[in-house]
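All protein chains but one are shown in place.
Right after this comes chain A.
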Amino acid sequence: MQSVNPVSRDPAPSRLRYRMQRWMLTPGIRLGLRVGMPLALVVAAAGSYLADADRRGALVQQAVDLRESLEQRPEFLVGVMAIDGASADLSDAIRAAVPLDFPISSFDLDLESIRSAIAVLDPVKSVSVRIRPGGVLQVDVAERQPVVVWRTRDGIRILDESGARIYQIEDRKSRPDLPLIAGDGAQFAVAEALELFAAAAPLKERLRGLVRIGERRWDVVLTRDQRILLPPDDPVRALERVIALSEAQDMLERDVAVVDMRLAERPTLRMTPDAVQNWWRIRDIKESGQ
């Protein structure tokens, strides 16, 4: 039996220390101590701090304040709105459509909604909105160009080349420089109408306008209520034929009411009732003279 209390120092670890060391060498325990325990401490500290509703509120308030102070810095403030490419009327309309009270933080500006609000305005063809350095809300607008006047029962409208409505006018005479079209569905064939107007340049003095008939073909209306009925297919060619006839034989100068070109192989003329009466009378004289 060994002595109970050995005099010399025992190099052997006690059972507890031995087990402890083995325990600490276990990979799971080591990972737990290295990662799990700091994590648990942090979570516990954060949890105990946030357990109080007032502290939580204060923390949220602080975050909100910080955000606001950042947003209200002069670097992010937008002072004016610059509109390029728009007429004065359109500019006013845009300013009315986008009511902003400047200065405003650029974080509060929703550029996409501003853009869509401007894009729904009739005279606007396309628009891009951006914030320019220097605190300027830059709005670049491409305006629709008025090309024709469209008269309907509801009123008189100005259309661009794609047939989109630009604005409404009270009186045809306010835009005498633009050609006139009329009829249901005329706005869908503005391009064709423009071609016809170009072809009808020789008749410029007498041309009153175009009328869309049945949403498929055009009538050219001239002064003295003369009409040229064009076919739905290739109306420009038909019109050119009429103009050629007219120039050769002064057809349109005569007392003709309607030139019907709807059937290309059988152009038809309708004379005015007076002309018919005259013609009949002249024929009678000739027959009686025989």
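Going forward, a residue touches a chain if its C-beta (ideal position, glycine included) is under 8 Å from a C-beta of that chain, and two chains touch if they have at least 3 such contacts; residues count from 1.
By our rule, contacts and distances are computed from a predicted model.
Entry comment: the absent subunit's protein name, as recorded by UniProt, is "Cell division protein FtsA", drawn from "3-oxoacyl-(Acyl-carrier-protein) synthase", "Phosphonate ABC transporter permease protein phnE", "MoxR family ATPase" or "Cell division protein FtsA". Remark: the omitted chain is touched by one listed residue; of A:Q21, A:Q168 or A:Q249 this is A:Q21. Where chain A meets the chain that is not shown, the touching residues are 2, 10-13, 15, 18-19, 21-22, 25-27.
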